[in-house]
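Can you keep this structure in mind? I'll have questions shortly.
Note that this complex is displayed minus one protein chain, with the remaining chains in position.
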C-alpha cells in the first residue's frame, strides 16, 4: 500500500464537479503545490470548502482565479476581491458559515456525529433554514456534518504510511479535513520513513490519509 | 499566577459533594497521587465521572474503596467487584454511558456545544429519557454536554504554566476532562520550566489548567 | 477436553481472520476476538485499533520491557508498531463512529436472527457496563460476532430474539462460532460454512433460531 505519488498523479484523482475541502488559513497551511497543479489541470465545476478565500494567487485563490470553482463554502472572503467579483457576476455561489461552526461541522462528519448544537449565528441571518433546538431552556442551532469527496491538506512532516505532523498556525483546518473526506491527499514539506515520527506526536494518524505528495517546489508565487 | 502546589493543598480544593472527573483507563493515565491523597482526606459524597471503575486499589477504585463515592457515571465497572458490591448494597448509584458517547459529551461541555447527535445506544435501554432527533431521515440520540466541578487529570510532562504532554495510551480522557471542569488539577510526572515544551507538541494548553502537582511518590500499591 | 476447547476457540479466531482484508482497520474485543490477531494471513497487513487510544497494536512486550502507559483495552501490556499513533478517547471513538473502522469483532452473551446483540448487562448484576461496545457496534462498517455456539451449560447463544439487554439493534453482519459461519440477512440467518465435521442438523439443533442454507 504505497501511498506516495506525484502531485499530478494525486490531483488527477479529483473529478470535475467534486466537493473538495482545502486546508489553510489565508494561505498558511494550504497545500500550495496541489492547488497549483489542480489549477493547471483545469478540473472544474468544483465546490470548495475552506476557511477563507485566501488571496488571488495563494491558497484556494489559485482555484478561484483559474475559474474552477462553481460554489464556495467558507467563512471569509475579504482578502480576495477576485471571489467577490466572480460572485457578483453570478459565476460563483458563495455560502458563508461562521468559522468555528465550519470547523466543528467538518469534525462532526469525520468523527461520525449526526449533528451538533451551537449558539453562533443565533439571532442572525444564518439561522435561515436551520432547526432551532431547545435544551434545558436554552436555544441552539442544529448544524449538520459537512463532508467532501476529496480533502487537500498540508503538513510540515509526514511518513510513508501517512502519519502527519503540523507546525505553527499552519495546522488550522488540516487535521479536521483529514477525517472528513472520501479521499485524503496530503502534501508534506518533509517526507520521512515509517517509524521516525514518535507515535505520541502524530497529529493525524495514517489511517486517515490515502495519498502523500512531497512538495517539490511551488508553481506560481505566494501572495 | 503560580499554579504549582502540593497534592494535599490541591486536593483540599475539592469540596464534599462535588462532581469530579477523573482521567485514566483501567488506571493507566489516572492521577494516582491525587486520588491516593483524596482518599486519605475523606472528602466524600462525590459524584465521579470516569471511563471505568479501574481496580479496587488503583485509579478511581481508590475513591470507591474508601467509601467516598455516592454516584458514578462511567462506561465499565467489570474490573472492580468492589463497586458492584456497593451498588448492590445501594451505597453507590451507577450510571453507564457508552464510552465514545461519554468522551464526546465531556468534549461537548469543554468546547461549548449544546449537545451532539449520536447513534450509539439506539435501540437499547440507554435510549430511555433521551430525545431522538431525525436528521435527513436518520435517527440519532441527542446527548447533552457533561461537565464537572473539578477535573483530576494526569500528564507525563507539564510546565509551570500548565501546558501538558501525555504519553502512550495514558492520554485517553485526560485532555478532554481538562476542558470541562471549573477547576482543573493536573498531576505531572515531570515538571519543566515554561518554554521547554515545544508549542507544536502541547496537548493541553495551559489556559485550561488551574493547578499543577508533581508526582512525588504514590501512596498505596497499583493493582 | 481442554484441547478440544482450545481447538474450538482457535477455529473461531482463524476463521474470523479470513474475513480481514489488506489495509483493514480492525478492533478486537476481549476473549476469543483478541486471538484473531494471531491468525492474520501473512500476505496482508491489518491495522489493529485500541479504543483506549491508539492504532498499531503490536505484539506483547518481553517481560521487563513493558511500558506501563501502553496497554490494550483489556488492560494487558502491549506494544505499538512503527507507524502507529496515540490519540485521545474522542479520536479513538471518532475513528469508530466516523466510518474509519472496517471491522469490529466482539463476543456475545446472545445474538439473534435480526442481528441484535446482547453482551453488556448480566441480569442481577449492576455491571459490567457496555464500555465501548455500543459505540463499536453502531459505528464499525462491519460487525462480526465471534462466540462459542452455546453457553457452558449447553444453552444456545444464537436465538430468535435476544432476551438480555441489547448492545445494539440490527447491527451484526456475521456470526462465527465453533460450529460454523452464519450471515445475518434481512431474511434471517444464512449458513455460509460448517466447521469440518459438523452437520447442518447438529448446527440447527444447537441454535434457537431458524437457519437457511440457501439465500
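Each chain carries a letter (A, B and C) given by its place in the written order, and its residues are counted from 1.
Rule of thumb we're sticking to: a contact is a pair of C-beta atoms (placed from the backbone, for glycine too) under 8 Å apart; a residue touches a chain by one contact, two chains touch by 3 or more.
Computed from a predicted model, the values in this text were never measured in an experiment.
For the chain that is not shown, the touched chains among those present are A, B, taking the whole complex. Checked against the full complex, the one of A:74, A:184, A:197 or A:213 touching the unshown chain is A:74. Shown as candidates are A:7, A:37, A:60 or A:83; the residue that touches the absent chain is A:83. Note that of B:23, B:59 or B:110, the residue touching the chain absent from this view is B:110.
By the touch criterion stated above, the residues of subunit B touching the omitted chain are 1, 109-113, 159, 161, 163, 179-180, 194-195, 199-200, 202, 205-208. Subunit A meets the missing chain through residues 25-26, 28-29, 51-53, 74-79, 83-84, 87-88, 94, 96, 98-104, 107, 118-126, 156, 166-176.
The criterion applied here is as follows: only the chains that are shown with their structure count from here on.
Ranking all chains by how far their C-alpha centres lie from the centre of subunit B, first place goes to A.
Here the chain pair with the top count of touching C-beta pairs is B-C. With centres taken as mean Cα positions, subunit C sits 36 Å from subunit A. Distance between chain centres (mean CA atoms), subunit B to subunit C: 28 Å. The multi-chain contact residues of subunit A, meaning those touching 2 or more other chains, are 111-113, 199-200. Listed for subunit C are residues 54, 80, 86-87, 90, 93-94, 96-97, 139, each touching two or more other chains.
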